[in-house]
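Omission of a single protein chain aside, the complex is shown with its protein chains in their original locations.
Should a chain be cited, it is by its letter among A, B and C, assigned in written order, with residues numbered from 1 in that chain.
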């Protein structure tokens, strides 16, 4: 990759801006009205607005759904600096994402690192184009925080693998085309008996069952494998070498979470909600002084969190490896999103506890559901307890009982 | 002991009231002005007011410094009901304690249970009379929460024991006449190698060194034993059977703490202090709304604590063994006293942080010192961490790693 | 556990047996999934009536058992354990208390026996916004002939959509914010201009929005002087609800403790991890402290006296903080399984959040306790 100078970057910005102006479908300036319009791609994708597909295709054409992946695999081949410009130009026009994809966020980076050339050619371009939607087969009923305790058996049958077992918390498995999956290929070892395989969800013996959550939504499935036959060239990396890939992939998952924290910028501001639903005194202060203090404390923590993300980026850019601040981000993000959503419920009072039916606005009906959804933030992708263990041991150097 | 009926108890109350009116020295109605006037008794006792000694002697004469101990050992021989009446009559005239004594609170009860008749005759009457002041030789520099890890050596030299080692946190060791002391008589075992011995603090080889605390006071000592010779009849219970006695004694210590919580009723009320030092708004509310909320939360917890003590007493009186509520009392008492003293410092602002010199009232100067002293509440007599372990394991039935 | 007499022990054991065997959490799930928007199962309420639970605080002269508030609290604690939906709070406690405290002899004779028999459901209509604020009552009562006409609306009225008798706080004088000028009225089901709409809440029990338009109401107590009665009734409601929340917290804690003792990760039962042990021990501490406050408040009601404000605010504050903590820990300690609708944890958390808000949340009662204490 050529090292672009400032002038080249200015040119790139101008060209990008022009291209976006010409190619961003005007109908997508309207806010997204349904989760069903999330551009997940895949074989069975369908959206309320065809421009969603158009925008995905146009971006994929340029490789900008995976801007920094090599052009050889369909990516954009952009440098870090160019990617920043692309992101800022997309933000400028408030563009919707062109493609939401576990393939891009999680699988792609590890394929680039661990897969054979043949595998890269086979899988990466379809990820970039949004043609294949992937899901992640990691957790099992008996293997949550202790992921390496997984039991899904994968036997070598000579010309193929045979997979039997059960996964849980498989995000959108019922909508996915393919799965990247951790399986046990050696029962005599723990971490060293795990392999990383890919297979088609339409393979006979694969069954998915959506899990209804306490929030009422069903973004996850139980996934069952009964005598599922998988070609042996769909193993990534070495046999029994899957744990290293799994850990690397979890890093990508956590980075993805940390980018904006949970919940992000969306939703009603807590202080605004309290002003509206609780009321203010003559000085403009939220009338419930105790709630006001807790909202202020939350907002201050949230401000610290944003400054910590900024600092961690600046420090790691300086090159001395990942910042120590990075280790706390998942833990802090989960806590903050839970605090925010609890405060929102409290600020809205019983109006924030409406579940369905008349008498509540859509935003009000979303409040308790978001709060319940946020409870998963300290469980999914590593529990807060595991996060604290990791900080204590890896960062602070404390030991286990000897 | 005869089982007194209601009429007998009325008579007892009348007689007690009359005796107290005749015998409580009027000069003791004035509040105690110095900690030096705490009636610890002992060989070297001296008080600013001779009536302190007079009151102790009169009460001791009747055995009422240890009201429920058998008369045979100098105690009052009162029943539970009679003792309640005595206590209520003492409260009625706001009597000062006649005798403050580790001998009565801690040592006496275990001597009654474990000592030989000869030992009881030798030690108990002098405790009741306040003639001998006792201290407790338990903790060591390497044995705090893990008390059973103690190392003070006690060797059997045929006609005597020989003791070498060091104790720490020995309350008022520099003022005590005798010590009850845990020593190691078998180095090959842990709990089963501990014995419980008594000896005179004037024995050659005993040395005490007061420990200055962060609050500025020195209620504790380091205590050193160098070739201290102890007669063998001063062993209580069996050789290597001291751990059982030690545990029983710690129960008495904790009961003693739980009676009124730490800090007790004394000192400035936190809400009053905040009203005075922070000010109130037009509705009479403490001006700092956040501090007001935290004071209210503290006061509500304190109210719950008082109600819990009451409930625990009522439940254990009902006879079904100690109430489950009892297990939380030491933990909760420490937390509450720390909260109270921290709130007091905060309410008084920098005026509550005065250490010495002009510019501060005596109450103000006591504020930060009390707060610092309260930090020990969650360490002394079993740390809060150990309390939580005990609740988790003994009450909730959770186990150690297997 | 409070020291109980024989009657109370029997009542408590009967309530425990019935709720655990006949009315587990699955009943609430079934109520929700029935899609009927009912605040409780009428058949279950009929059984409660047969067991005499509707008349526990009602004097014997009016066909009650006069066992008192502690006794009713014991039943509420047990129904709270299994999240049993019922009008015990709205009717057996609040309706009966309002009539006992504010009713004329005629009103008592008319209504208390029906309440005691479990024959009717009553509802207290007090709040007009999403946050508890009884003194902000604005709904107007205007003299009309011999009686009054009530116009306005109330919201989040527990059991209001199925009530046979509403007790409505209305304003006959003063302005919202004043305690003077508030009056209580009895409004019967089917009265002219009365409308009740179900509000679907997260706890699957819901509440009602009530609108009245020149609806005839019968004065309960003295005109303009309803506040002391209303506050006394509300304090009873807070204490009774706190007892229910205590039971809920107890069961949620016990379910969680069982899970800690059985779930294995990293080759260890997770209850052996010290950080979880300490958190469990702290929850236990809170449970014990809250129980003391709640039982003392119930005993205080039975002991008599006019002012239960501090005791009620203490009980409701502690219960709210407790159930919030315990349900959060229940979900977190269960991990993923606790996030699924198939598990009961979600039901405990959703009911907790509604109960926390009803009759004032932790923040409201902390402020009130401070006010009552003079700071």
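By definition in this document, a residue touches a chain if its C-beta (ideal position, glycine included) is under 8 Å from a C-beta of that chain, and two chains touch if they have at least 3 such contacts.
Fair warning: this is a prediction, and the values are worked out from it, not measured in the lab.
Visitor: With the full complex in mind, choose from B:291, B:314 or B:399 the residue touching the hidden chain.
Guide: Here the residue in touch with the unshown chain is B:291.
Visitor: Of the residues A:9, A:271 or A:363, I need the one that contacts the missing chain.
Guide: A:271
Visitor: From the list A:55, A:161, A:199 or A:305, which touches the chain that is not on show?
Guide: A:305
Visitor: Quickly run down the residues of chain A that touch the omitted chain.
Guide: Those residues of chain A that touch the unshown chain are 271-272, 274-275, 280, 284-286, 292-293, 295-297, 299-301, 303-305, 307-308, 310-311, 314-315, 318, 324-325, 328, 331-332, 385, 387-389, 391-393, 395-402.
Visitor: Under the stated touch rule, tell me which residues of chain B contact the chain that is not displayed.
Guide: Interface residues of chain B facing the absent chain: 139, 142, 144-146, 149, 168-169, 211-214, 216, 277-278, 288-291, 345-346, 348-360, 368, 371-372, 375-376, 378-380, 383-385, 388.
Visitor: Need a quick check: the contact residues on chain C for the chain that isn't drawn.
Guide: 273-275, 277-278
To be clear about the criterion, only the chains that are shown with their structure count from here on.
Visitor: So, comparing each chain's Cα centre against the centre of all protein Cα atoms, which one is closest?
Guide: Taking the mean of C-alpha atoms per chain, the most central one is C.
Visitor: Taking each chain's centre as the mean position of its Cα atoms, how many Å separate chain B from chain C?
Guide: 43
Visitor: Roughly how far is chain A from chain C, going centre to centre by Cα mean, in whole Å?
Guide: 41
Visitor: Give me the residue numbers in chain B that touch at least two other chains, ranges are fine.
Guide: 292-293, 401
Visitor: Could you check chain C for residues that touch two or more other chains and list them?
Guide: 276, 363, 366-367
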